[in-house]
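For this view, one protein chain was removed and the others were kept in their places.
Order of writing sets the chain letters: A, B and C. Residues in each chain are counted from 1.
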Amino acid sequence: DDSWTVAGRTFRSRLIVGTGKYKDFAQNAAAVEASGAEIVTVAVRRVNVADPKAPMLTDYIDPKKITYLPNTAGCYTGEEAIRTLRLAREAGGWDLVKLEVLGEAKTLYPDMVETLRATEVLAKEGFKPMVYCVDDPIAAKRLEDAGAVAIMPLGAPIGSGLGIQNRVTIRLIVEGTSLPVLVDAGVGTASEASSAMELGCAGVLMNTAIAEAKNPVMMARAMKLAVESGRLAYRAGRMGRRMYADPSSPLAGLI
Amino acid sequence: DDSWTVAGRTFRSRLIVGTGKYKDFAQNAAAVEASGAEIVTVAVRRVNVADPKAPMLTDYIDPKKITYLPNTAGCYTGEEAIRTLRLAREAGGWDLVKLEVLGEAKTLYPDMVETLRATEVLAKEGFKPMVYCVDDPIAAKRLEDAGAVAIMPLGAPIGSGLGIQNRVTIRLIVEGTSLPVLVDAGVGTASEASSAMELGCAGVLMNTAIAEAKNPVMMARAMKLAVESGRLAYRAGRMGRRMYADPSSPLAGLI
Amino acid sequence: DDSWTVAGRTFRSRLIVGTGKYKDFAQNAAAVEASGAEIVTVAVRRVNVADPKAPMLTDYIDPKKITYLPNTAGCYTGEEAIRTLRLAREAGGWDLVKLEVLGEAKTLYPDMVETLRATEVLAKEGFKPMVYCVDDPIAAKRLEDAGAVAIMPLGAPIGSGLGIQNRVTIRLIVEGTSLPVLVDAGVGTASEASSAMELGCAGVLMNTAIAEAKNPVMMARAMKLAVESGRLAYRAGRMGRRMYADPSSPLAGLI
Partner (left out) sequence: DDSWTVAGRTFRSRLIVGTGKYKDFAQNAAAVEASGAEIVTVAVRRVNVADPKAPMLTDYIDPKKITYLPNTAGCYTGEEAIRTLRLAREAGGWDLVKLEVLGEAKTLYPDMVETLRATEVLAKEGFKPMVYCVDDPIAAKRLEDAGAVAIMPLGAPIGSGLGIQNRVTIRLIVEGTSLPVLVDAGVGTASEASSAMELGCAGVLMNTAIAEAKNPVMMARAMKLAVESGRLAYRAGRMGRRMYADPSSPLAGLI
């Protein structure tokens, strides 16, 4: 058994997937199923609460089986993000949430000053914030002190698919915190998800890499296996690197 | 179904694993089992044929269930390699073989002149040679013309664990040949195996990455999943890369 | 002419070099000379002010010819850093300073909360702070708003020589600010300094890469040329990348 725990809740899958970029809810649900994810994240501001007759994601992805993780995508100040999550809690009772406070639309990088402030407020109000952040080991420690329950550094800009740009910082964050670390953005293909796990991360969150693949459901399964393989490789302990070749064991030389 | 075919034989697993670097035959067999491999490669020159009472690999890995692929590890001339494979065929009837003709002990790089010559001879004698080679798209075409049944370029020096050094050449080889291409050396951890498959390779062969992991059996399973995930990602068609961030779909903005 | 300007002062050299890791002041001075640097940075806390008879750096590197840039290396809070720079200003009249507020000894990453706060205080007191920071485009904007005169993101941990880990963030910082951007840590060899400049940076600051080279003076000259070459390559506008080969112009075919 190799489960992980965040804010007292235990999960077996280490892959968190997004919502909101799929063709329709049915495809989204099929991708979640194929990914093996036990958590999906939903932008609270994107949820349609106006038209009660419109189809809803919960009709396709059962909140009794899959943990919904409300996020604050689209919030550019701490206040907006806090208000959004309060509404989410009132509406659905969620306290395990994903906080993201963006700094600008071009890079979608987090504003860490606002993020830290909001983390503190939310923690005091009893929320359990998993926090999208820059890949900065000191910021990670500050988030931990402020009450974050998970550190979620970006690997590259959201939706860029560029892969993990800085393996040094992710490693330093993992080494420096006792919280679970989940790479939260930038993964474009399977090997990049494995690679995040090989650094000792607790998990990976992705949206675009699955939703924008030519075959999202097949890619979801690829990502499931990639995260599992990277985790196993981390636990198995990789071989050392050599500057030169190394033959197999001495030849018996009988022929 | 996503099987692949080499010399008329069809396999479901795309991971070929080695023998000869494990603690003992039992560990080797357990790793093969965990890897899901349907083919194991064995250095003919390393096989003990002198002492009939000594334990044998075939006692642990059943040749009726797993295809044995004899290889010419330790051969530094085409003649040696050809002679070695003739002996293997006489002894066990194998014609699907892995040819490697090494150029020197330090790098264990193949000598392509000898490799090409031996490929031709072997093909004429009815062998089906899968050929270890440099990552050179022109050499790959020449091997194909000479009668190779699979192209097996190195990703990095044998046993180095440095990962695939040149993704451009592997891609060009895949694009330029109709034969299956399997990365044959240099993989050190799971993400590198995924990465090879994402380039469109038919498979990956590895030995040290599994045998020298702290937990070889766990790493064998990691590699199984890595190869499967990379293959699925290739088939699923990855998202494009972006220079800047890309938000999720337009926010409904109802809250 | 291709000079650059910071806080109203114009320089031709785009390489800033450190002090404090050399064998002796003479070697330090020789390296500065070879580097062509017009600015050297000095840790205020490291300066010996106790023994007036001890040799001084200013005996070797003439402050009338070379701009001294006092820095706050070793300061772990904004208060310490501010106090240190006030002392420097009282002692030597410096207002162009390099602010670094460290978060911890292991990574020597900046604490951005303290760094931002100290930047504001210093700017209000009339200092012109060039600021060591994480490679975060939003933090860069906040520093600009707070009164920084230059953005100095790290390329990798101080003294690590690992090279620029994240080219995406450095590019985004350069695109997002009107201030000069100088990569401040992590460069290990010449090509990495060129590479920083090719991203459009105004300059590079380094210490260990020169001081710990086997031949520091020769490496100082290497770095001078590297920074110049990277700058020229940036200005010249590099060729596009191609997935395949591209021959020279059509052959005349006369032979």
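Just so it is clear, a contact is a pair of C-beta atoms (placed from the backbone, for glycine too) under 8 Å apart; a residue touches a chain by one contact, two chains touch by 3 or more.
Computed from a prediction, not measured in an experiment: that's the story for all the values here.
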| item | value |
| --- | --- |
| Per the touch definition above, residue among B:L172, B:M197, B:A213 or B:A233 touching the missing chain | B:L172 |
| Residue, one of B:G78, B:P110 or B:G230, that touches the chain absent here | B:P110 |
| Candidates C:G78, C:G147, C:G176 or C:G230 - the one touching the absent chain | C:G230 |
| Given B:A91, B:I138 or B:M243, the one touching the chain that is not displayed | B:I138 |
| Contacts of chain B with the absent chain, listed as residue ranges | 103-104, 106-107, 109-113, 116, 134-139, 141-142, 156-157, 160, 162, 165-169, 172, 176 |
| Interface residues of chain C (partner: the chain not displayed) | 18, 20-21, 43-50, 73-74, 84, 87, 105-109, 157-162, 188-195, 198, 207-209, 212-216, 218-219, 221-226, 228-233, 235-249, 251-255 |
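In the analysis below, only the chains that are shown with their structure count from here on.
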| item | value |
| --- | --- |
| Identity of the most central chain, Cα criterion | A |
| Between chain C and chain B, distance of the C-alpha-averaged centres to the nearest whole Å | 46 |
| For chain A paired with chain C, centre-to-centre distance based on mean C-alpha positions, whole Å | 34 |
| Whole-Å gap between the CA centroids of chain A and chain B | 33 |
| Sequence positions of chain A contacting 2 or more other chains | 106-107, 109, 157, 160, 162 |
